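Since the structure comes first, as structure tokens, the remarks are kept for the end.
The block that comes next holds chain A.
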Amino acid sequence: MARRYDSRTTIFSPEGRLYQIEYAMEAISHAGTVLGVLAKDGVVLAAEKRVTGKLLDLSSAKEGGGYGGSGEKMFLLNSNVIGGVAGITSDANSLVNYARTVAQQHLLQYNDDIPVELLAQRLCDMKQGYTQFGGLRPFGVSLLYAGYDPHYHFQLYHSDPSGNYSGWKATCIGANNGTAQSLLKQEYKDDLGVEEAIGLVLRVMSKTMDSTTLGSEKLEFAVLTYDEAAKAPKAKIYKPAEIDALLRAEGLAKKDEDTEMK
Partner candidate 1 sequence: MSIMEYNGGSVIAMVGKDCVAIASDLRLGSQALGISSNFQRIFPVTDRVYVGLPGLATDVTTLRERFRYRVNMYTIKEEREIEPETFAHLVSSTLYQHRFGPYFIEPVMAGLSKTPSGGFKPFIAATDLIGCLNFAKDFVVAGTASAKLFGVAEGLWEPDLEAEDLFETISQTLLNAVDRDAYSGWGAIVHVITKDKIITRTLKGRMD
Partner candidate 2 sequence: MIMPDMDSLAHPQERRFNPYTENGGTILAIAGADFSVIAGDTRQSEGYSIQTRYAPKVFRLTDRAVLAVNGFAADGNMFVKKVKQRLEWYHHAHAKDMPLRAIARLIQTMLYARRFFPYYVYNILGGIEEDGTGAVYSFDPVGSYEREACRAAGAAQSLVQPFLDNQIYFKNQEAAQGTSHPSHLPLETVLSIVIDSFTSATERHIEVGDGLEIFIALSKGRTLQGMESIRGLQELTVTEDGERLFVMRRDLKKD
């Protein structure tokens, strides 16, 4: 039955489904996990890297780069928004580029940083367009947006390939997102501080990820806070060394015997 309706994004099946979009969502549910938690004084994002291996050149992430991160899953979309992506990397790059352009156009036009929801909305407008017009496939990407704006302060949004978006206190996309979400539901408390949120994110992440131990080679991490001195949001995407230091501080670093095993 599906065969007749799934080759085109624009055609509904008799049951009223758009198969291409469901396939895109399915692809994402196999991608590396991205997890986000909203705190009262910040937003925390963590992501599981899938593209690893000792031959991978990570020098740019370790030495260069003003923002840290390997550029696989965490991106600075604007000075007030960090994006975490799950899905097809090449599609994600294109969306990130679009988001940055949109944010800068807003800054040019209004001399203000783009509101977080508006940025999510602009991306979703595009994503939706790809589900309706012929000859195109949808973006195989879900995103988490961790952002700050003066009106709504800290926010966390999620958008999926259909162009749907919604705001969350804590959410997760990618592999094992069901497990992660039920863990978050259990552990999340209102009035969470950013330090507690960091702990929560790392604990859930360690339980969700397939690998037994956490380390910078498999993890990306970012925090958005507000710099009172500069009167501006402060986005920090952690460098590998900083991630390892954080894991040690949280008592989640891999044990010595683990390293010896290798």
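Going forward, a contact is a pair of C-beta atoms (placed from the backbone, for glycine too) under 8 Å apart; a residue touches a chain by one contact, two chains touch by 3 or more; residues count from 1.
With respect to how the candidates were assembled, all candidates are chains of the complex that A comes from, given by their letters.
Since we're looking at a predicted model, the values are computed, not measured.
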Legend entry - Selected neighbour of chain A [touch, this complex] from 1 or 2: 1
Legend entry - chain A residues within the candidate 1 interface of the complex: 64-67, 76, 78, 97, 100-101, 104-105, 107-108, 111
